[in-house]
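With one protein chain held back, the other chains of the complex are shown just where they sit.
Chains here go by letter, A and B, matching the order in which they are written, and residues are numbered from 1 within each.
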Amino acid sequence: MGYTEEELAKDLENQEYKYGFVTDVEYDEVPIGLSVEVIRMLSEKKEEPQWMLDFRLNAFKVWQSMEEPDWAHVTFEKPDYQAIRYYSSPKGKKGAESWDDVDPEIKETMEKLGISLDEQKILQGVAVDFVMDSTSVATSFKTKLKEMGIIFCSFSEAVQEHPELVKKYMGTVVPVSDNYFAALNAAVFTDGSFCYIPKGVRCPVELSTYFRINKGGTGQFERTLVVCDEGGYASYLEGCTAPKRDENQLHAAVVELIAMENAEIKYSTVQNWYPGDKNGLGGVFNFVTKRGLCEKGAKISWTQVETGSAVTWKYPSCILKGDNSIGEFYSVAVTNNYQQADTGTKMIHLGKNTKSTIIAKGISTGRSQNSYRGLVQIHKSAENARNFTQCDSLLMTDECGAHTFPYIECKNSTAKIEHEATTSKIGEDQIFYCMQRGLSEEKAISLIVNGYCKEVLNKLPMEFAVEAQKLLAISIENSVG
Amino acid sequence: MIQIKNLHASINGKEILKGLNLTVNAGEVHAIMGPNGAGKSTLASVLAGKEDYEITSGEVIFEGKNLLDLSIEDRAKEGLFLAFQYPVEIPGVSNVNFLRTALNEIKEYRKEEPISAKDFLALVREKSKIVELDAKLASRAVNEGFSGGEKKRNEIFQMAMLDPKLAILDETDSGLDIDALRIVAHGVNTLKSDKNATIMITHYQRLLDYIIPDFVHVLYDGKIVKTGPKELALELEEKGYDWIKEGVESI
Partner (left out) sequence: MDTILQQDTKLALFGANWEKTNLPFDTAVLEQANTIINTLDFPTTKVERWKYTRVTKISNKTFTQDKTATIQSLPTLPLKDAYNVVFVNGVYDARLSTTTFEAGLSVQPIDIAEEAKNYLGKMANIEDKVFAALNTAFATSGAFIKIDAKKVVEKPIQLVFISTGEHKVANLRNVVVADKFSQARITQVFLSENANECFTNSVSEYFMEENAHLVVDKIQYEGSTDFHIALDYAKQPQNTTFKINTVTLNGLLVRNDVVIDVNGQNSIAYLNGAYILKDNQHVDNHTFVNHYEANCESHEKYRGVIDDKATAVFNGMIYVHPHAQKIDSYQSNGNVLLSDTASVNSKPELEIYADDVKCSHGSTIGQLDEEAIYYLRARGISKKSARALMVSAFIGDALDGLDNEELVDYIHDILEDRFGWTF
């Protein structure tokens, strides 16, 4: 029974965005704006090898040649790319070797966020990489993992220590030219996490990265690369928060997953960037490119709970290249006030007997707009491909919107594709039933919404599921008037 | 326990209850019978607090409190339980989680300690036996995928768990085969005590063979037009509601 309603009630006491604090630490920065010089400076500060700098400069050129996209279902004021600071790193030892080396202010931040990189956490079996603004601050559990041949470190460290792996895989799943924000990220990404699981190794702990935007006026451009070699297994968790700020902050990340033959990667996200206030002021622009490649018999499973950000634009996708590979996408997206979410997935079936499952639950309240956009593409080569898609939208107020835009493209006659979508109001009769049994309206709604999302929440690792449940309850707060 | 005085209620401007009077004391079982459209289910919904209905006049005193002033959930917390004619499915919410939340809300209201997980599970085991409800059903989502009979048994199971003062059974017998009816009736009879009371709303006399009422009321056109002992139900069954209608209309 895990997380109970009483616990939820306690957590609800502090209902406003509770991660909205700013940590006061000193920063090492590059000047505001974007240019070849800034990129050179950034690369230099990170003491990067020439090939990395070349990669960035090339990406910058590509980015400059691209046009910023206009998306169908979100409206926002476009960020001024010259008003952003592209590198801002908490001063102190980079990539602290041990917990003791971490700045006490940052330690406090992590504690407020409920991440402690201490022994206790390690005992719980979670290895954490903490990225504040642009830099990975600390990675726990490293030595233990090293013994198994698992590499789990900050991206910067990987560039220095494992250049052959980074060179080989970076940009192979999400090419530099993939889209405007992927190109921008490739030019200016500052840090992120890198993970390599060797052949046949099942990573025994959950690998976790916690991203936090702290400094005002900075963008966060992190890059994550997870490579799971043949028969390997990794479960990766990603959490995100940012302080409350009036201006919009840009977050443009790239995540690449590579699952080799018979490997399996589970990637879970609880995204809780600052969504802006009740009037739609401020909040994070979350423009993220996430994609995974499955070789023969491999499996990639994306699970996401999206409650934050003013604008979310992300489609964690799977390229099912190998025969018998499997792609999964489980998503809960909650929007409130003036939030806009346009999220979904792409399942590209290339190999034979490939399977994909999509379960997407959207909950809209306030004056928010919540869209599912998805693509299921069955190529000619993908014999006996299977897809099942279920998209459900729940509407809580008459001023919000819920939209479903699935693209289904099939070029193989042996494919079986099923897509279903429903949109409905939260059940008045369900609320009445719960209240007749003594539950308050608020609690009834929270219970019903959590039940509604259960299929997705069940896919999250335990401690993430608890956090996600709490987030859901907070996000739909005061939504029925 | 409950006094309903001159209750008038309407929905979308149409008056359904037209001056209903009823008093139920602790330890009593009342049956309310009547033809379709007489206002039987409206009475149950109005007592539970369904907001679609507008109370135009009258009062309802429940355990000394003005029931109509209370919110839906506070009525439940005061000990009013409605066994729904059509129990609602709530996907993804397990029966046990649902009941534990409800039980603890009620306990908190009564300023009692919340029930521990261990005691709660013991209670589930004990009470589910009363209605022969498979323990597996208790861990499934509320009413989801339940058969008609299972849903009704689940209602009585919830009633057993929440131990209300006044239980209103709204057409609990409808759609039940004879075995399920026996089980449900057995559950209700087991839960009966001199401290609680039951109002059974039904169209047919059949249920009353299994749960013997102390009083039978006939509801017709928004009012109780006849009250009698349990034999009244048999008379109704035999003569049909037309007999009542004629009686009323000739007045």
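General remarks:
Please note the rule applied: contacts are C-beta pairs under 8 Å (C-beta built on N, C-alpha and C of every residue); 3 or more make two chains touch, one makes a residue touch a chain.
This is a predicted model, so every value here is computed, not measured.
Touch, as defined at the top, links the missing chain to these shown chains in the whole complex: A. The chain omitted from view is touched by exactly one of A:Leu145, A:Val159, A:Leu395 or A:Leu472, namely A:Leu395.
From the options A:Lys61, A:Lys146, A:Lys278 or A:Lys425, the residue with contact to the chain not on display is A:Lys425. Where chain A meets the chain that is not shown, the touching residues are 72, 378, 380, 393, 395-425.
Keep in mind that, in the parts below, only the chains that are shown with their structure count from here on.
Per the touch definition, chain B reaches chain A in the complex via residues 48-50, 71-73, 75-77, 81-82, 84, 87-93, 96-106, 109, 114, 117, 141-142, 158, 162. Chain A contributes residues 1, 4-6, 427, 429-430, 432-441, 443, 447-448, 450-455 to its touches with chain B in the complex.
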